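The complex appears here without one of its protein chains, the remainder shown in place.
Read from first to last, the chains carry the letters A, B, C and D; within each, the first residue is number 1.
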Amino acid sequence: KSKPSAITVFHAGSLTVPLQKIISMYPDKAVEIRLEGSGSVEAVRKITELGKRADILASADYRLIPKMMYPKYADWYVIFATNEIVLTYTNKSKYASEINEKNWPDIIMKGDVKLGFSDPNKDPCGYRSVITLLLSSKYYNKPLDQLLMNETNIKVKGMEAWVPDPIEIKGKGIVIRPKSVELLSLLEAGVLDYAFEYKSVAVQHRLKYMQLPPEINMGSPALAKVYSKVKVHIFSGSEKEKVLTGAPIAYGLTVTKVAENREQALKFIRFLLTKGLDVFKETGQPPVRPPLAYGNIPSEIKDVVKVNP
Amino acid sequence: MIQGFAALALLLISFIVVPLASLLLGTSSQEIVKYGLDSEALYALYIGISASIIATVLLIISGVPLAYLLTRRDFKGRDLIKALVDLPFVIPHGVAGIALLVAFNSRTPLGFILSNLGMKLEDSFWGIVSVMAFVSVPLMVDALIDGFSGVDTDLEHVARGLGASESETFWRITLPLASRSLVTGSLLSWARGMSEVGALLIVAYYPKSINVLIMERFWTYGLQVAKATAIPLLVISLTTFVLIRRFSGRR
Amino acid sequence: MIQGFAALALLLISFIVVPLASLLLGTSSQEIVKYGLDSEALYALYIGISASIIATVLLIISGVPLAYLLTRRDFKGRDLIKALVDLPFVIPHGVAGIALLVAFNSRTPLGFILSNLGMKLEDSFWGIVSVMAFVSVPLMVDALIDGFSGVDTDLEHVARGLGASESETFWRITLPLASRSLVTGSLLSWARGMSEVGALLIVAYYPKSINVLIMERFWTYGLQVAKATAIPLLVISLTTFVLIRRFSGRR
Amino acid sequence: MIELRDLCVDLGEFKLDEINLSVKKGEYIVIMGPSGAGKTLLLQTILGIVKPRKGRVIIDGRNATELPPEKRNLSYVPQNYALFPHMTVYDNIAFGLRIRGYKDLEIFSNVREVSEIMGIKYLLQRKPSKLSGGEQQRVALARALVVEPRALLLDEPLSALDKVIKSELQRFLKKIHSKIGFTAIHVTHDFLEASYLADRMAIMYDGKIVRAGTLDDIITYPRDRRVARFVGGENIYHGKIIGTKGGLTRVKIGELELFSIYNGRDETLVMIRPEDVYVHGKMGSMSAQNIFRGIVEEIEYRNSAYLVTFNVKGVLLRSVVTKQALEELSIAKGKKFTLSVKAAAVRIISS
Partner (left out) sequence: MIELRDLCVDLGEFKLDEINLSVKKGEYIVIMGPSGAGKTLLLQTILGIVKPRKGRVIIDGRNATELPPEKRNLSYVPQNYALFPHMTVYDNIAFGLRIRGYKDLEIFSNVREVSEIMGIKYLLQRKPSKLSGGEQQRVALARALVVEPRALLLDEPLSALDKVIKSELQRFLKKIHSKIGFTAIHVTHDFLEASYLADRMAIMYDGKIVRAGTLDDIITYPRDRRVARFVGGENIYHGKIIGTKGGLTRVKIGELELFSIYNGRDETLVMIRPEDVYVHGKMGSMSAQNIFRGIVEEIEYRNSAYLVTFNVKGVLLRSVVTKQALEELSIAKGKKFTLSVKAAAVRIISS
């Protein structure tokens, strides 16, 4: 039997660094807090399909909790931090010395430059990269949508994109991996010049990155309306087709119904949602203050969040 | 003794069979047709099987000479080379992928030459082959070293006395007598290549090989679909193993 | 022939050495001390090494009997069992983890009993051992089958004529004569276990074994940190391989 | 005691056919027969390595047909030695003693003793791969003898040894046999070895035991052409019985007519051992019933004596002659001599 004073956190890989920091700050050292990072969907599936137990689930996309875990494995969630899309690169990247906030669309469209993003069908960062491209093609008035159409089998019409499954590469300018972190090795190996990543990843990997304007980086809850103009159809052409609408990037967490140590878990979350929130700023994941809570919120944390219907 | 042995053996067999069975149970034939035999899965199966076969063939071509030299010639650094050969087996698969990528990607001088010869590493069939070969090297070479060491050198001497050169002796005597090890080494190399995912995700996500597809479908659609996708692979593998075991058992 | 052989062998050696070298180059000793030898890495190294050693020992204990029966007894379904034993090798590593978890997680009847005996599968040391053993079964059993098949049964007959029972004969004649295969099988099993990540991520992320840590650090902090973390493992493995090869080569 | 009853063994194209043999406790049986006759197979069946299709192996009165080899208590020296390659010579020899739980000191003195006798003491620390053929053979023999077995199966155990060691070891086998009185079944191609060691002999052909009996018995009444050839019959002929006279059988070989004390009918085989053909310098008193003249065709040195071939009316008759006789009678190619053969030495083999 596991120690009653241990709590397990299944979390999105991008939360590893801030969570480690928060744990080091956590005053109750008797509690062992185990971090298990993976893709957000994997984290959920380990609980729902593989019968593993986790006390806390923290996802890079808060919407996964109601969609995949309600009602059997969870019935509430809290949005506590955000993230944004940036364009990462290295010193070895072509035109690294010239790039700036204005000319990056031209640079990534150059024939000898390789751009990477993750598979929109598999990874939220992927479809968000597509949204960013569509938003910027309008924002800069540059044919970035044509880049998608020429190099992949993604169809674009105005502010709407259709991503078939499987996604296919037609040209040589784009590289796709199932997870955004898998692009990093390509970037560090010099195979890729630029890649769309979460800002947190760029910060934690100490990569160079180009901050994108808030209108296109999905980091600002205030601009939710702007983002929502874009629609991406993933699994287009299959019965699994789903329409995703542009929305701010926000992390969500919950204590699962299979938790073995609910009490300690809630205590830790309470700490995370109060003193812990500062940490997320340093890691490139601006916190949401106060955190936004939805569903059947446990009383232990009700006072530190803003409860929404 | 035999009772005890049978008990332990049974334990090991159940340890393998129970998980495999619980994985396969509860999958309907409709699901298998729909997910395991759709065009994407069939293509991935084709990619996976052909890449792993090619990787195995390449390993035979280069591993047989290496193992022969390591057993029949005495030179400095022999033990070191034997140990180096085993190293790809101990590093995490993702790291193996990274290492290959760093060394041979098409922007390195070597990778540039190779990619101009049509053998680009990233996202290409040859990338898959390279990954599969890399992770299987120790299997092939170690099996062959054991095999060649087991061949009585008297037989080689007699053959040479009868006029056969070292090369004729190798082809007609040494290699055939090590054939059991060659079969085992090839079988394991092939299987090991087939099962690779971690390094493939880094080096060559495309063209998608069956094992990448299975894992991906698990992440995207969940267990049921992944199981259905995996079943044709398991059936093919099991049949292959049975046939090869039976065939090579006959010798 | 030998020139051609040497060329091919050199090709294979470079195919292994170039990636490994390009991986290791450019890591400073400070980085190694900071990331490779911090307490988390050392603990993970300890977990990884001890789990893979235990897995290998368990495989020896159960694999030796299985391989013996498969070579010395003729029974129905023998070929099928041989093929089944190879199956864990061909399935994607993640799927192997899923299969183990589905079969033995502590919510299944069997897993419940085991977890009450202190051998819970999920996120436990025994879970790591199980995963490592599962993926290495074919290596151990196939090596031993080859080894036992190579032992001249005349020797066993003579031993039995001198009064040794089947079990005494096994321990004094058959097993010692197959020791080379036992060493190879164990070495490969150990290394294969060490390198596992995919299945561990699913079954037993905790306690964190070194390979999981390397991949995690790669995902979180990038290549440089992952490299530094991996170096002690590579050094230990290479040393082990060299020593074992040299030692067992002496026979 | 080892008894084989109606033993049948099938092995590919070859089979052992209805083998019946009973070896008394302490008896030393030698099996001879041409290459491929099934001698090794027979030993292996007795040992329990090869399973018979039919019949029984009875050891010490117990049906052992189904017993595993180690329960049969039979020490074995295989034709290919089968030394344990991973053990030193010492450990090879000590193997059976260790299994029997002897103490280290006892093992040591036993191994030393037997290896001294075998002349392999200087090899004790070597591995079998570093031994010569004859050394290996002696180690295999030592390994089987050191356990003082109740029964011993020897498959050509001295074939790779030189004359000196061979006869030493033959003497040793005889001595130790009469000392501890094990039951032995010994396969050999060496007739001298067989005649020195055997209480009884069995001759195998084509998977059958065609003749078993004492040496004298077999030499005198081979009963079978193949056996006759085997036990040293240099003079074997097709003959025809043409009647009887004075209680003796008259048999004709080509143009040569001989008397024999044996009976037979029609076409038959006739064997005359070369030691039974006497050569005379001048007519003296001869008790032999068959006397004729022959011309020397060939003289061949053979083991400290000479084999002289005479032509008697077109029939080639070989005779053993000493150097002394060769000189005294001045035997030389082309010369004519009187030869005599007793009627008792003209063996008629009907089969």
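Just so we're on the same page, a residue touches a chain if its C-beta (ideal position, glycine included) is under 8 Å from a C-beta of that chain, and two chains touch if they have at least 3 such contacts.
None of the values given here were measured: they were computed from a predicted structure.
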item: Residue of D:88, D:159, D:311 or D:338 in touch with the missing chain, whole complex considered; value: D:159
item: Contact with the hidden chain (one of D:36, D:68 or D:181); value: D:36
item: From D:68, D:133 or D:181, residue that would touch the chain that is not displayed; value: D:133
item: Which residue of B:159, B:183, B:197 or B:234 touches the chain not shown here; value: B:159
item: Hidden partner interface residues of subunit D, rising order; value: 11-13, 32-36, 38-41, 79-80, 119, 122, 126, 130-135, 137-138, 155-156, 159-166, 189, 191-192, 195, 229-230, 232, 234, 273-276, 278-279, 301-305, 320-325
item: Interface with the unshown chain - residue positions in subunit B; value: 152, 154-155, 157-166, 168-169, 172-173, 176-177, 179, 251
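Note that only the chains that are shown with their structure count from here on.
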item: Whole-Å gap separating subunit B and subunit D, where each centre is the average of the chain's CA atoms; value: 58
item: Centre-of-Cα separation between subunit C and subunit B, whole angstrom; value: 15
item: Distance from subunit C to subunit A - Cα centre to Cα centre, in angstrom; value: 36
item: Sequence positions of subunit B contacting 2 or more other chains; value: 98, 102, 218, 223
item: Multi-partner residues of subunit D (at least 2 other chains); value: none
